[in-house]
Structure formats: structure tokens, C-alpha cells
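Every protein chain of the complex appears in place save one, which is left out.
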Amino acid sequence: DRPLAFIAGPCQMESRDHALETAEALKTIAAHLGIGLVYKSSFDKANRTSASGARGIGLDRALPVFAEIRETIGLPVLTDVHETWQCAPVAEVVDILQIPAFLCRQTDLLAAAAATGRAVNVKKGQFLAPWDMRHVVDKLAGFGGANILVTERGASFGYNTLVTDMRSLPLLARFGAPVIFDATHSVQQPGGLGSASGGQREFVPVLARAAVAVGVAGVFIETHPDPDSAPSDGPNMVAIRDLPELIEMLLAFDRLAKARPVTLA
Amino acid sequence: DRPLAFIAGPCQMESRDHALETAEALKTIAAHLGIGLVYKSSFDKANRTSASGARGIGLDRALPVFAEIRETIGLPVLTDVHETWQCAPVAEVVDILQIPAFLCRQTDLLAAAAATGRAVNVKKGQFLAPWDMRHVVDKLAGFGGANILVTERGASFGYNTLVTDMRSLPLLARFGAPVIFDATHSVQQPGGLGSASGGQREFVPVLARAAVAVGVAGVFIETHPDPDSAPSDGPNMVAIRDLPELIEMLLAFDRLAKARPVTLA
Amino acid sequence: DRPLAFIAGPCQMESRDHALETAEALKTIAAHLGIGLVYKSSFDKANRTSASGARGIGLDRALPVFAEIRETIGLPVLTDVHETWQCAPVAEVVDILQIPAFLCRQTDLLAAAAATGRAVNVKKGQFLAPWDMRHVVDKLAGFGGANILVTERGASFGYNTLVTDMRSLPLLARFGAPVIFDATHSVQQPGGLGSASGGQREFVPVLARAAVAVGVAGVFIETHPDPDSAPSDGPNMVAIRDLPELIEMLLAFDRLAKARPVTLA
Partner (left out) sequence: DRPLAFIAGPCQMESRDHALETAEALKTIAAHLGIGLVYKSSFDKANRTSASGARGIGLDRALPVFAEIRETIGLPVLTDVHETWQCAPVAEVVDILQIPAFLCRQTDLLAAAAATGRAVNVKKGQFLAPWDMRHVVDKLAGFGGANILVTERGASFGYNTLVTDMRSLPLLARFGAPVIFDATHSVQQPGGLGSASGGQREFVPVLARAAVAVGVAGVFIETHPDPDSAPSDGPNMVAIRDLPELIEMLLAFDRLAKARPVTLA
């Protein structure tokens, strides 16, 4: 089995400088630790709790920066898409298109993403049972998606709370696509700050090591030079300076987990 | 307070004939009972559980039928939109644009819907607390939406199950928009049939009378001449022939509820 | 169908004087409104969140007061039991033994309560599906319980929150026992005040009218002359002075609901 991969970066693209600086820092960490790392950032936070929340620099300004990160820094890039028309232009400059959890059942968006030929990472909706992701994966495959990833990011548990059901990881693995654990949004408290979502950063290593122990292909961690000043998801992002220690810890659990894999009948 | 209104019609537009026939039947019922009724049908089921589920006749074929229902039969019309570009053409021929529950936080879709000047009915996400709908309503109002409705349709409760929290009705009413109770999707069992959602039609009158007793502006009920042969939401649609008795019962509860309104401090 | 009955009284017996005073006030209300009313009070709050919470005056001091309320004031009496040995002595002086929700699956407690020959009101556990109450009712009947009532009081919904699923009322009715809706504990917020449970009194009329509209045999409402100074469940008790208006409203919904009963197939 292949070693643990990482999808990491700031929640939203704040500026070209900020993006290049964080990509450079992550490139250094990845090289140092010998890991595969995909740079993640959103050009548009299309579903902020409140309309007054910062949405990022937008598609037009972000695409050249994604291209620059790929070409100059040499990291593969992932970003999320929200409407069908975005898929083709975004696919020009990124390696992986991501389908947001709220949109995981939008058939046309899945079709447009699959049609680009790029890899597609689809997040499991907070409202979806693990077994129902089979249909989402089948939709992508049916539309010609060749390289599909599925991401666990927590399930609705009462109001303003998510819970991660670790049973979902081997259940998702049954569909044949690599399973990613999103350690950032699993500790989100939707709407928990009134006009923005809260989060519990201290649980990122807790849930991440549990998921890695169960067995996943990769971990998704949003990270930022200064999370508390980030325009979105600050409460659940990890500081870049804390990332190497977190990754090293997860790699140790990954080696053990993959030496003793757990599989369902 | 105004008497109870109804939003009713088949889940998806199956054909022009089917649409006109059901609209005619509903027009007769509405006239007979003296109620306000908006005809509802979807031109596209954009988020079916499985890609093989029938999606409806599509935007291009549906728009003239909506226009015909409005002009010839004289019923106001509601349909749901899924991407921003659909809002303007759909608004040409319908009275109310509906935002699906999964999409209730997509800022651009809310903006595009509000910009049409038409009324907008936004469904509360299955993953959202009632108080967090304030931000959705605020987004619509901030984008110029003048005529906003909010719809309760159940909250995620474990896997493949929704629960209706009746407390949400007066909580939603606080935002100033009329509150609709969706009696059809509240009894849905998401993914409950394996490759399609199940439902429990026998609970439609149970939840609807509870909601009307608490106090709502309207009730949303999908209905069909033959629900068990409908291409979607059959298990939770009500047969048109059973609709008059259901509506009469709800009107009786509505009169009592509005004579003794309940309001939160 | 018989008219709506009420189970009402202060959460815990605070003193003989307090009990007689509240029973007298409730007797007057019941006579004035022409309703059946059972006086409820606990001799022991056996499962307070914190050990420092007041527990009531205890079995030995409470039993003569229950007897006095029955004989002097003429109200039937209900109280809850927590261990098997309490059932026989309590049954000497009360009309209905109540099984707390946490204890609804304790076989020996159900057996001991049934063996007294008194009516038994068993609350549905917060952790139990409506259909699983069949086994609880069957246990009671199997132990000779002749007069069984079942009470809905909400289901766990994430942390520190309960939700009332109105579908449970007709589901519980299938077991043949009269169904009571507990309007007080359904609006409880378990552990919500840190070292005590919180509550949302303003939702008592909301959920109670919804439940009565669906159709129940009775409503359970804890009430107090001054809820905000009560030693337990203050945040969700209704002031006695507000009770007549609440009851009158519920009676109006009950008349309508029983004129148009809803039954499941």
C-alpha cells in the first residue's frame, strides 16, 4: 500500500503573495519529510455562512496563481468548483477538482468535473450515509471520471455539530476510490460562531490519528501562517509551523496501520 | 393573519400533458376549497441519488409548459433552480424560484435568484440549525430579494433518516419571511431505497397537521395522479384524489391555529 | 374518543405545604375547566445532573402527603419510582407509578411496578426508537400490568439537545396503550446549564399543540407557582397562573384532532 499523502494549504487564496509563500513553505516541508503533498486553496468560498464573509480573490485572479504554483514551485494543486461552467477553465491549471460536500449530489457538477479528465475529489455530504456515497462514485465513474477520490468530513449530529464516524472509512474504501480524511472540516462547528462557523483546532490531531490508524490514503489539513487572522476556517486551521510535527506523527501511525490493514468482509 | 396557502404538484414535470392535466386538477380543487395554490413541478431533478434516476424533461421543454399553466390555467407556478444561469430564464415564466435545501448556502445562486425580482422560496438545509437560516434570509435580502419564503423540510437524524423539529417553525418565523412546511420531503428517507430515496406517505398528514397547528403560512405537498408509478418521490407523494380531504383537514387546524397564534418572546 | 387528560404538578415535592397548595390550585383549575387531572410530583430526583442538586423530601416524608392529596383534595396522584423496593409502598398511596425514561428498559423495575396492580406510565428513553417501545409495553403486560400508559419526552439529538419526532405519537399508539406527551421534558436541554439541565419554557405550548393536533390521550406539564425559584426543571416548568390559558388552548386543538383522527395503516 502506498504511504500517506497530504492535501494541505490555506482555506482560501488571499493573494498571490500569500499563496506563493504558503506553497513554498509546504514544498519545503514535503521535501524534508519525503511525502506527497497537494496544494489546496479555494478561489471562492461560495457558501460562507454570511454574505459578508470574505470569499477569496475569485476565479480570474486565482487561475494564474494556481498555474504558477504548479510550474514554478512544482506542487500539484487542488481547488474546489461550485458550478458546472467553472470545471473546464479550472481544470486547465489544477491537478484535482474538488466537489464540496453540500454539492456532492449535484449530477451536472459531477458530470462536468469528470469530463475534464482531471482527478476529482468528492467530499461526502454531512447529510449522507457512507453507503450512499456509492452512488456519487458511480455517477463520477459513469461520466468517465478515471481518477476519483472520496473524502470523509463528518456527519450532522444535532445542531451546529459534526461527528466523525470512523466506520465510514472502510465503508468508503469498498467503492475502490482512495479515501481521504479531512481533519479540518471534521472539527468544524457549523454556524457555531453565529455569523461564521467555529472549530476546534485541538481535535485535528485527535481525529487525524484515529483515521490514519483505521487506514486512509491521505489526510486533508488546512493550514495557515497565522490561523487566527485567517479570513475563514481560522478556528480549525493548523499553523504551518505546527504541521511538520503533526505530519511526522501521522506518518508513524500510517506505517503501523498499513503493516496491519483492516478490511471489511 | 392570512389563511393557509398551498404549494402542490408532481415532483417532476413528466410531460406537457401530464403537467397540464395535474394543474387542471389542482386548479379545480383550489377553486372548490377557496384556497390559494401555487403549482409546483421540477424541470430537472438535479441531485437524484443515482445517475440512472429520471431527471425530468429539462429546462428548454419545461419553460413553455410553465408559461402555459400560468396563462391558460391561471395558477401561479413555482420551480427549483440549481445553477445561477437558470435563474433569469426560469424567472420569465414562473412566479416563485425555489432554492433546493442542499444549495441553500450557495451565495451566487441566492444572488442570482434575488436579482430576478421574483419571489424566492429557500428550503432549509438538512444540515442547518433553524437559527442559521437567518444568514440565508439576510443574504437574499441583501441581494435585493423582496419577497422571500423559507421552507422547513426536516433535519438529518442519524443515517437515512430526517426528523422534523417543530420548534423550527416559530424560530424561522422570527426572520420575517412566511414559513412553509414541506410535508413531502420531511417524510423522505434519504437513500432509504438503496438507489433512490424512500418515504413514508402515511406520515404526511401527521406532520402537516402538527406544523399547521404550530402555525405556518403554507404547506408544500407533492401530489400525483398515481404516486406509486411516479419517477421520483413516489413513496412520499400523496394521490391527487386524497388531496381535498387532506387540505380540508389542514384548513380546520389553520383556522384554530391562527385564532390562537403562538409567538416566541 | 375520550377528551384530553392532564398530568400536572411541581417537578419535586418541596414540602407538605407546597404540595397541598399546588394540588389545591390544580384542583380548582381542573374543576373550572372540567378536565381530568392527575397530580404529579417526585419524592426523589434520583438522577440529578449533579450530586449537589436538591433531590426532594424523600420517600418517607412524601408518602403521607400523597395520601393526603388523594383523600383530602381528591386528585389522583402520580409519582416516579427508581428501584424495585419502592414500588410496593408507593403503590399504597398513588394511582399511577411512573417509570423514568433512563430506566424504561430495567426489567425488574417494570416487573415490580406491574405487580402492584396500579397503573404504570412508562416514559420512552431518549435513546429509544418509537418502535422499540413495543418491547417495554410487552414486558409490562407480560408481568400483569393491566393499565399501561406510554409517554413521549424527546429523543437524543446531538449533545445537550432533544428533538421531538411527532411521528412517534401514532407509532406508540399502535401498542394499544394511551399515549401521553410530556411537554416539559421535551423542551429540556440535558446538561445545558453546566451543572444542571436547562430548558426552553417558551416551546412548551409549541410542542404541546403540535402533539395534541396529531392526537394524544394526555399531556404532562410540570408547573410551579414560581418556576424560576424551583429547585429543579425551573427553566422548563410553566407558571401555574399561565396554566388555564394553555390548557384551554390545548382542549380546543384536542376537540378538532379527535373529530378528525389520524391513524396509521
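In this document, chain identifiers A, B and C correspond to the written order of the chains, with residue numbering beginning at 1 in each.
Heads up, the rule we're going with is that a contact is a pair of C-beta atoms (placed from the backbone, for glycine too) under 8 Å apart; a residue touches a chain by one contact, two chains touch by 3 or more.
Values in this document were obtained by computation on a predicted structure and should not be read as measured data.
Screening C:1, C:92 or C:108 for touch with the missing chain picks out C:108. Considering the whole complex, the residue from C:28, C:50 or C:72 that touches the absent chain is C:50.
Touching the chain that is not shown, out of A:192, A:205 or A:218: A:205 (per the contact rule at the top).
Think of the hidden chain as still there; on subunit A it touches residues 155, 157, 163-167, 169-170, 187, 200, 202-203, 205-207, 209-214, 249, 252-253, 256-257, 260, 262, 264-265.
For subunit C, the residues touching the absent chain in the complete assembly are 46-51, 55, 82-85, 102-103, 105-108, 125-132, 135, 138-139, 142-143, 155-156, 159-160, 190-191, 195.
Residues of subunit B that touch the chain left out of view are 157-159, 161, 163.
Keep this in mind: only the chains that are shown with their structure count from here on.
For the touching copies subunit A and subunit C, the fraction of interface residue numbers used by both exceeds half; the interface is of the same-residue type. Rounded to whole angstrom units, the spacing between the C-alpha centres of subunit A and subunit B is 33.
Measuring from the averaged C-alpha position of subunit A to that of subunit C gives a distance of 48 Å. Counting partner chains per residue, subunit C has residues 157, 163 touching two or more of them.
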